[in-house]
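What follows is a short report on a single structure.
What you see is the complex with one protein chain gone and the rest in place.
Right, chain A next:
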Amino acid sequence: MFPAAAKRDGVLPGFRLGLGYTLTYLTLLVLIPLAGMILFTGQMSWSDFWATASSERALASYRVTFGASLGAAAVNALFGLIVAWVLVRYPFPGKRFVDALVDLPFALPTAVAGITLATLYAQNGWIGQHLAKLGVQVAFTPLGIVVALIFVTLPFVVRTLQPVIEDIEAEVEEAAATLGATRWQTFTRVLLPGIFPAWLTGFTLAFSRAIGEFGSVIFIAGNMPLISEITPLLIISKLEQYDILGATALAVVMLVISFVMLLVINLLQWWAANRHTKSRDEDAPADAPGAIAIAGGRP
């Protein structure tokens, strides 16, 4: 009706400046380094690249890196959900302290975490000696990598879920209860689908962080080629041998795999978040007057 008004950018000023800044920032910090890396690999011939990227040692390191990251993210998804749930739902003494504890892995230098965990889980460590009796060895095995990654990525799932769980309306649970649902049914059928997108976000964040983790892992992993060597470490060792091209080749492979996995998870998340709100403009909601037939209604 008022074209002049429609052209304007809305009430929030600074759209152009803001977007320009965002694009420049992302280009400088993310796009240029990554593009540079890919261009740099262009110096290699395809057969060299393929030989480096698919060497036995490289393949084993991908398996360890992505496998351990998935494992750690999955464990944190489950226990992070429980921690977030407990922190939101139940009052208990020392709750604030526990809540602050969750952030600690963010604050601690990852190398410190790695050394601590390696000491604890070594065969003569506090925890390691008991596990050794059970025949479980954690330190210097792929299992140790998972433990380190669980520690480092703990806050992601908890912190993404907390606000979403806080937002759940009590009425929805009460409605489920009056309809005869047990607590478990209410949780699995009503609450869980509501927090699923956020849960997936937390999982993705934890997973991405785990893939890139280096400091804490190298102390506990043992770093045996083919068994407990992660890709970032392989890249470093190539750099130390001045095989810069080889290091970049591995980096590009990691970049591509990570990108594809994140893309898939993001699509899943987008689907989970949007399947209930698909808008159909032609049937916009309306309380049409007289939509309800009233028998004998007074005027």
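Note that in this section a contact is a pair of C-beta atoms (placed from the backbone, for glycine too) under 8 Å apart; a residue touches a chain by one contact, two chains touch by 3 or more; residues count from 1.
Please note the rule applied: contacts and distances are computed from a predicted model.
**Student:** Which of the following is the UniProt-recorded protein name of the chain this complex doesn't show: "Phosphatidate cytidylyltransferase", "Sulfate ABC transporter ATP-binding protein", "Glutamyl-tRNA(Gln) amidotransferase subunit A" or "Iron-sulfur cluster assembly protein SufD"?
**Tutor:** Of "Phosphatidate cytidylyltransferase", "Sulfate ABC transporter ATP-binding protein", "Glutamyl-tRNA(Gln) amidotransferase subunit A" or "Iron-sulfur cluster assembly protein SufD", the absent chain's UniProt record names it "Sulfate ABC transporter ATP-binding protein".
**Student:** Can you work out which residue in A:Pro193, A:Gly212 or A:Pro225 touches the chain that's missing from view?
**Tutor:** In the full complex, the listed residue that touches the missing chain is A:Pro193.
**Student:** Just to verify: which one of A:Thr24, A:Gln43, A:Gln185 or A:Asn266 makes contact with the chain not shown?
**Tutor:** A:Gln185
**Student:** Specify the residue from the set A:Leu59, A:Ala175, A:Leu239 or A:Leu267 that touches the hidden chain.
**Tutor:** A:Ala175
**Student:** Could you please point out the chain A residues that touch the chain left off the display?
**Tutor:** Considering the whole complex, chain A reaches the absent chain at 169, 171-172, 174-182, 185, 189-190, 193-194, 275-280, 283, 285-287, 289-295, 297.
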